[in-house]
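Note that one protein chain is taken out, while the other chains of the complex remain in position.
Showing chain A:
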Amino acid sequence: MPRATTDARLLIQSLSRAYAATPTNLKIIDVYVFFALATALIQVAYMGLVGTFPFNSFLSGVLSCIGTAVLAVCLRIQVNKDNKEFKDLPQERAFADFVLCNMVLHLVIMNFLG
């Protein structure tokens, strides 16, 4: 239906325009998230090829990618100036929390990697 296609095109245009307006620091975090998720997908595809053994290494690898993505999203939420809930939170504190949580995550990953 022509109306649906024009609507879809309008939607995509609107989305890309709004996204282009986001600040650079948030876009950097978005690239990081995308990179982490892409790594996770590559690992899953590789697992599909060679099988799940050793399973703990597979879990460790995929969950580390998903974990860093999730933590980066949390950082993005806290650093976003449009987010009124976190306007009192200093950016350094947000980043420090992000680093701490990542350290715990990677300590666990390295332990579980085998």
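We adopt the following convention: a contact is a pair of C-beta atoms (placed from the backbone, for glycine too) under 8 Å apart; a residue touches a chain by one contact, two chains touch by 3 or more; residues count from 1.
One rule holds for everything that comes next: contacts and distances are computed from a predicted model.
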Checklist entry - With one chain of the assembly withheld, which option in "dolichyl-diphosphooligosaccharide--protein glycotransferase", "EF-hand domain-containing protein", "Glycine cleavage system H protein" or "Cytosolic 5'-nucleotidase 1A isoform X1" matches that chain's UniProt protein name? => result "dolichyl-diphosphooligosaccharide--protein glycotransferase"
Item to check | Interface with the undisplayed chain - residues on chain A | outcome: 7-8, 10-11, 14-15, 18-19, 55-56, 59-60, 63, 66-67, 70-71, 73-75, 77-78, 82-83, 85-86, 89, 94, 97-98, 100-101, 104-105, 108-109, 111-112
